[in-house]
Structures are given as structure tokens and as C-alpha cells.
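Right, I'll just put the structure down here and ask away after.
All protein chains but one are shown in place.
In this document, chain identifiers A, B and C correspond to the written order of the chains, with residue numbering beginning at 1 in each.
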Amino acid sequence: MIRLSISFYGEIADRLGRERVMAFAADDITVGEIRAELAQQDEAAAVLLKPQIRAAVDSRVVGDEASVKAGQEVVFFSIVSGG
Amino acid sequence: MIRLSISFYGEIADRLGRERVMAFAADDITVGEIRAELAQQDEAAAVLLKPQIRAAVDSRVVGDEASVKAGQEVVFFSIVSGG
Amino acid sequence: MSVEARLELEALDAGAELARFISGRTEDGAVVSFTGLARKRGGDGNTVERLRLDWHPVMTERSLIELAEATAGRFGVSDVLAVHRAGEIAPGETIVFVAVASPHRRQAFQAADYLMDRLKTEAMFWKHERGSSSGRWIEPTEQDRADRARWSD
Partner (left out) sequence: MSVEARLELEALDAGAELARFISGRTEDGAVVSFTGLARKRGGDGNTVERLRLDWHPVMTERSLIELAEATAGRFGVSDVLAVHRAGEIAPGETIVFVAVASPHRRQAFQAADYLMDRLKTEAMFWKHERGSSSGRWIEPTEQDRADRARWSD
């Protein structure tokens, strides 16, 4: 079982809060599985299934196939805009 | 007879000086005639016959057909460059 | 060639940044700068009381550095500076300041233009406008995406 800190940036933070700590039954889990798990637990989190919501693990942007281990930081974020 | 102050800007000032005061026999004279007159008097002033040397009368850029009267200021100038 | 990119959590003084950037510069004839200011009127036409730029503690500054480096590499300019505010910003305050130095002006204009197009769509900020009665998240506009698409990469 692993515990992960999952944070949210941008519009999705309004719906999901800035951060959640979650426990998962497996020893590792993919980003895509985290999205699916959250969406199942929480109606508001269905937004995480949209492709424009990107993910980063330990501050690197990754795809859904990326696997996450204990101690790693997961970030989901809405569309970015600077300038 | 008229006396005119004629000044030179840019590269032509190296050859002709910054300013000359000249007397002409007529009561008025065109810019083109001034160019020709100067070129005749002074070998260096042949440069004034080149089309890239432009002229201004009383601070307005004019063509060779423009007529000049007593008291007006005539300027001849080389190619400009700012910035 | 030097590239500087940083996040600014306090006021950003565009005049002072420009003065520092040009100081002692005798090889480059051209410096182009862009200053982005927080507007009083939002994209929806309503008055903005406060703009908030959320940022990530690692990824945001890194995105600035990567975009500034990509700009310097692409246009072969001498120096690139990018300073970006984060946090709460009042109308009239400077959000972003970009400067590019180059021996010749064409490259400096192009590089600054390119860097701004990329910052608009790729810098890792999340921008929220708050008016008197409501708030909204700001995403790149269609125009921003079209501007970005002008550059082939």
C-alpha cells in the first residue's frame, strides 16, 4: 500500500482543493489509474479524465502510463497561461 | 538680385562646408538652378547634381522646380539615416 | 550568450530591468523589450480588482528558463531576460518583462515576439481574475493559440 500527496493547480483546484493525501492498495500505480480512482471516489474529480488536464510526477510532466511510487509527488493541472 | 543662405547636411557638408551665403542675379531662382549654379562655380559642388541629394526650402523638402525668394533658407542634404 | 529567467513574487520594475539589461552593452545595437501589464478591464469586459497567478514551486520557474533558452537558441541573439510575476497583482502592475539583445534589430524583434507567444501558452502559471462580484480562470485565447502557431515548432 502506498500513500501519495496529490496536488491540483488551476481551475481544477476550485473543485478538488489544492492538495489531497491518498492511500492506494497497490505498491505502485500509474497516473492513469490515479485519475480513474479519484474520478470514482468523487463526482467532481471526473474532470481529471479530460485530456487537457495534464499530470506531473516529481515536477516532470508525464503521460498516463507513467508509474508512481511511494514518496513521489503527483500534480494534476488545468491549462496553463502566462504573460 | 537676391542673397540666399544655403546650408549643407551630411556627407556633402564635408565637401562644401556647412553653410554658404550666395548672391544670384535674378529676383527668384529655382532649386534646380541653384544646384546648377553651384556646380558651375565649384568642382566639389558637382555632387549636388546627383538625385539622391535632396533639397528643402524653409524647412520643407521640395523638388527642383520649387522657386526660392529672398530671405528663404535653402538646405541641401545627403541620404538620411536615423535609429 | 546569456539567458536569465526568474520568478518575481514582489513588484517587477520594468524600467529598472531595462536599465540593467542595457547597461555596459557595446556589442549589441538592438534591445527589444516587452512589458505585460495587468489590465483594469478583464477579457469579459468587467472590471478586474485583482489578478492572481498561481505557480508551482519547481515547474514554473523551470518553464521560464526553458522558454528563454529555446528563444536564445532559435534566433541566435546575444542575451535573453525573462522576469515573470506570480501571486496577487493589481491593475497597472507589471506581470511580465522580457528583453532581448542582438547586434541587429530584426532578430531582437522576432525573438521577443516568439518568447511572448510561447510564454502566453506554455509558461506554467494558472491565472485567475477577480472582479467585484465574481472570479474566473483565464486561459490562452484563440488569438494566443494562433500567434503561437505562426512559429513552426
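Basically, a residue touches a chain if its C-beta (ideal position, glycine included) is under 8 Å from a C-beta of that chain, and two chains touch if they have at least 3 such contacts.
Because the structure is a prediction, the values reported are computed rather than measured.
Chemist: Which chains here would be touched by the one that got left out?
Modeler: When the full complex is considered, the omitted chain touches B, C.
Chemist: What chain C residues would touch the chain not displayed?
Modeler: Touch with the absent chain occurs at residues 13-20, 22, 24-41, 91-92, 94, 103-106, 108-109, 112-113, 116, 143, 147.
Chemist: Which residues does chain B use to touch the chain missing from this display?
Modeler: 9-11, 13-14, 56, 59, 61, 75, 77-83
Definition applied: only the chains that are shown with their structure count from here on.
Chemist: From the mean C-alpha coordinate of chain A to that of chain C, what's the distance rounded to whole Å?
Modeler: Their C-alpha centroids are separated by 28 Å.
Chemist: Which integer distance in Å separates the CA centroid of chain A from that of chain B?
Modeler: That gives a centre separation of 78 Å.
Chemist: In whole angstrom, how far does the Cα centroid of chain B sit from the Cα centroid of chain C?
Modeler: 51
Chemist: So which stretches of chain A touch two or more other chains?
Modeler: Expected reply: no residues.
Chemist: Quick one: which residues in chain C touch 2 or more of the other chains?
Modeler: Within chain C, no residue contacts more than one other chain.
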